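Sharing a structure here in structure tokens format.
All protein chains of the complex are present and in place, except for one that has been dropped.
Each chain gets a letter, A, B and C, in the order it is written, and its residues are counted from 1.
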Amino acid sequence: MRLAMVGLGRMGANIVRRLLRDGHECVVYDVNPAAVAELVAEGAVGAESIADLATQLDGPRVVWVMIPAGITGQVVDEVAAVLEPGDVIIDGGNSNYHDDVRRAEALRPRGLHYVDIGTSGGVFGLERGYCLMVGGPEEAVTLIEPILRTVAPGAGDVERTPGREGELAPEELGYLHCGPSGAGHFVKMVHNGIEYGAMAALAEGLNLLHNADAGVREAEHSAEVAPLEQPEFYQFPIDTAKVTELWRRGSVISSWLLDLTAAALHENPTLDGLAGRVSDSGEGRWTVKAAVDVGVPAPVLSAALFGRFASRGEDQFANQVLSAMRLQFGGHQERPAGDVLEAGGRSADAG
Amino acid sequence: MRLAMVGLGRMGANIVRRLLRDGHECVVYDVNPAAVAELVAEGAVGAESIADLATQLDGPRVVWVMIPAGITGQVVDEVAAVLEPGDVIIDGGNSNYHDDVRRAEALRPRGLHYVDIGTSGGVFGLERGYCLMVGGPEEAVTLIEPILRTVAPGAGDVERTPGREGELAPEELGYLHCGPSGAGHFVKMVHNGIEYGAMAALAEGLNLLHNADAGVREAEHSAEVAPLEQPEFYQFPIDTAKVTELWRRGSVISSWLLDLTAAALHENPTLDGLAGRVSDSGEGRWTVKAAVDVGVPAPVLSAALFGRFASRGEDQFANQVLSAMRLQFGGHQERPAGDVLEAGGRSADAG
Amino acid sequence: MRLAMVGLGRMGANIVRRLLRDGHECVVYDVNPAAVAELVAEGAVGAESIADLATQLDGPRVVWVMIPAGITGQVVDEVAAVLEPGDVIIDGGNSNYHDDVRRAEALRPRGLHYVDIGTSGGVFGLERGYCLMVGGPEEAVTLIEPILRTVAPGAGDVERTPGREGELAPEELGYLHCGPSGAGHFVKMVHNGIEYGAMAALAEGLNLLHNADAGVREAEHSAEVAPLEQPEFYQFPIDTAKVTELWRRGSVISSWLLDLTAAALHENPTLDGLAGRVSDSGEGRWTVKAAVDVGVPAPVLSAALFGRFASRGEDQFANQVLSAMRLQFGGHQERPAGDVLEAGGRSADAG
Partner (left out) sequence: MRLAMVGLGRMGANIVRRLLRDGHECVVYDVNPAAVAELVAEGAVGAESIADLATQLDGPRVVWVMIPAGITGQVVDEVAAVLEPGDVIIDGGNSNYHDDVRRAEALRPRGLHYVDIGTSGGVFGLERGYCLMVGGPEEAVTLIEPILRTVAPGAGDVERTPGREGELAPEELGYLHCGPSGAGHFVKMVHNGIEYGAMAALAEGLNLLHNADAGVREAEHSAEVAPLEQPEFYQFPIDTAKVTELWRRGSVISSWLLDLTAAALHENPTLDGLAGRVSDSGEGRWTVKAAVDVGVPAPVLSAALFGRFASRGEDQFANQVLSAMRLQFGGHQERPAGDVLEAGGRSADAG
């Protein structure tokens, strides 16, 4: 079918490529003319403006907006201004689902359909396809189903779940109509929340393996921390690159994140050059806030999120407060090196 | 090669089967003669006792012990009593690696080699092979390498990690000599710790999806908890069985645990009949204790572990203490139903 | 000075009593005429409606609204409707500070001042005074300072902080102008967030003391959980009522919450009759959401909040998911009693 794409960054451009390859017609627009030209060279139809783009589609028009979340609202408004009742606007970016709920409600009186699509797949999506989590009115989602089928990974070589039979369901092809407007980004948000937790689980475990030789390094141990009590149990120089490679085969925790970790550690076993300041995008935060709203315990997902905050030093004032308290009640300096050597002394937290 | 297996439970028996299929000779023993007979019928050589078993092997003998962790120590001692210098005892069960360190040290003066193997693979291991994490002296691990190759999954259809070339390394075949005695179970322990975290991440996320319709259920909301502030954002009746199936395709969080979850939810979408009292075996606990020992933060892994404790009601006294405090400072009963309706009243934690 | 109080629940009524005792004049109103009558009998001036109440004050009028958060917005609107430029509305309830920011902004064009006051003190406030966290414009806060001085605890017998000299600062008298509108409830919100964390810390510790005799109870241990590895270290029958009483004297963790806990445990050492379903009001939730918003790690405060959710069974679906996964990968029933006894078997998480 024919549709328009607004926003030709890496994600938008690659989705267009998947669509073109599968025989769809794509009208494309971006504020950057070079991005348009590149895809025109690959078979797309170029548009010079959002208004121009609308004229190149027949109703019901389908316009997919693939823009950074911060400016999506404004672009959706621009697109809506040139559409007509029955047309469909897709937000395929990383919007907060709150915005979807609000936008769908705002567009509804004008007869415009709003469909939100959460996508997962990263840089591998062009080849592997994108996992699509879709929210919106039944009618609009049905209309765009041919697009969804193309952009999604399809059944691929994933083994069929026991008990599933007959024709493949949409979720087995890599796309799913999750519910009304907002449901797509809601499910994507939770997906990313889980991703944070799964990543942190792996990272914590690897950090422990990385320190499994702590007993060997014991001699260099500073007085700042409690001494290692049983150094004989921490004499293992573990090769984390090899272990992650190993776990890819037959282990319970084999996963795509593990594949990536094994690749990263094979390439750079010491992870030199990485500062370990871990960014976070909105989804992890929204997941925790949603869990708090509905009263669902999320200790793992929140610990993963807070770990990222701390990795960037956002725990600094809290830690200073702790040091200040300890100084007050113990009379200790921050690095109580001498204290533990003092005869009859007490370690720093003795309280 | 020829080896002996002591302990023919599901795991031990299936490992023997994999070995027999690949042409190895297995002498088998179990306290249950029927278990022996069953494997003899499949081609193994039966033994009537541990002493008998030793006589049916030539040096250097290799005896794999596959027994519940609680009695492994005692069986290892029995086996050691009938072995000779240069022989190898393998503990393939779920021992705490502390025990490995101690046992290896105890057996070393007698010239016996102790090899610990952590195995992952669950009920699928017979067909998929077992991921093998091996600790022990170089000499002994080299000796048993033919066995490891057979029991491990092999390269299978796992895509090769970018940058890896040439002959497949052992970790690419599904087994790895991780370090000295104890290292195998140490790596397996951390593996399971990660498993707990990854499982909890998925479970928390699914719980949030399960409650994404909280705004619809708001009417039934009791006064016990804070009211849902923006019910319009929680109107999604999400089908978790379909969502997990979806995520298996092209998403960042695709994993074997996700495959299993999708299967479980397809079979029983409401999870009826499961009480949600989640057991834990030793590895999750040992992981947290090891992290504490070496000073590695493990907030995610520990949250996952503590969540299991709480699922079994082990948080009961703590929660009663909280209720008791609230009763003291707020004068509130445990279910302050009337309180929030009281004019001028304050909600229960107002303190 | 003269002021009006709207809402005569426990908190509102007790604040009026403190004000009357100190010579202030209070015009009081509540939807419940009996509550009005009771305070009139104690010296207050009764009002029959909000409109009536306004006529009984001279400008600049000060009206303190002490109403459950859910209906505060509506009452503030009613009060605002009968006030004039320069008048002051105080919200002393448990409003979300977001509402304060919005309300202050809405009232500003009409020349009305909005002051939010977070109060702490619980049922003891009448005698001890209420700790007052105040947000709002300088001018209005200055105007109501005589009221704040009366309602606050005053210096009392709290030891002066080293380094503080001269005249007592407002914060030493128990009230503080924390910042613009919303700042009062923001500080109160964080206060309650801390309260959740401090309560949970105490509750977890007492739960551990309560289980310090786990080694004695080991015999009854089910196969559902990992066996206690060193029962000899858990032979202590600790009397938590006595321990909390002890800690009130000279220990680093002495606190008012500890006082209350000691009282509760003295009264009911086994906490019989408390189900341990712990309610939460909005502040703990808002604290976590605010921390997420600004990127401040709050692992302790969130763990405390999530523990309350779990105490009410809100972790149920997550736990069922975990049990379902374990059933899939291990072939284990939820209570794998038989499994661990099986020769050669593996414990339940062996994966």
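As a convention for this text, contacts are C-beta pairs under 8 Å (C-beta built on N, C-alpha and C of every residue); 3 or more make two chains touch, one makes a residue touch a chain.
Quick caveat, the model's predicted, so the values are computed rather than measured.
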Chain not shown, its touching partners among those shown: A, B, C
Contact with the hidden chain (one of A:L20, A:A106 or A:V278): A:V278
Listed residues A:V123, A:L168 or A:V216, member touching the removed chain: A:V123
Touching residue (missing chain; options B:L57, B:M133, B:L202 or B:A318): B:A318
Absent chain, residues of subunit C that touch it: 97-98, 101, 120-122, 125, 128-131, 133, 135, 152-159, 161-164, 169, 171-176, 178-180, 182-183, 186-187, 190-198, 200-202, 204-205, 207-209, 211-212, 214, 225-226, 228-230, 232-239, 242-243, 245-259, 262-263, 266-267, 287, 290-291, 293-301, 303-304, 306-307
Touch list for subunit A against the chain that is not drawn: 6-13, 30-32, 35, 66-70, 93-94, 96, 119-124, 191-192, 195-196, 199-200, 202-204, 206-207, 210-211, 224-227, 229, 256-257, 260-261, 263-265, 268, 271, 274-285, 299, 303, 307-308, 310-312, 314-332, 334-336, 340-351
Subunit B residues that touch the omitted chain in the full complex: 251-253, 285, 288-289, 292-293, 295-299, 302-303, 305-307, 309-310, 312, 314-315, 318, 329, 351
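What we mean here is this: only the chains that are shown with their structure count from here on.
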Most centrally placed chain - per-chain CA mean versus overall CA mean: A
Rounded Å distance, subunit A centre to subunit B centre (Cα mean): 27
Per-residue overlap in subunit B, given as positions that touch at least 2 other chains: 120-122, 191-192, 195-196, 200, 202, 204, 207, 211, 225-226, 229, 256-257, 263, 299, 303, 307
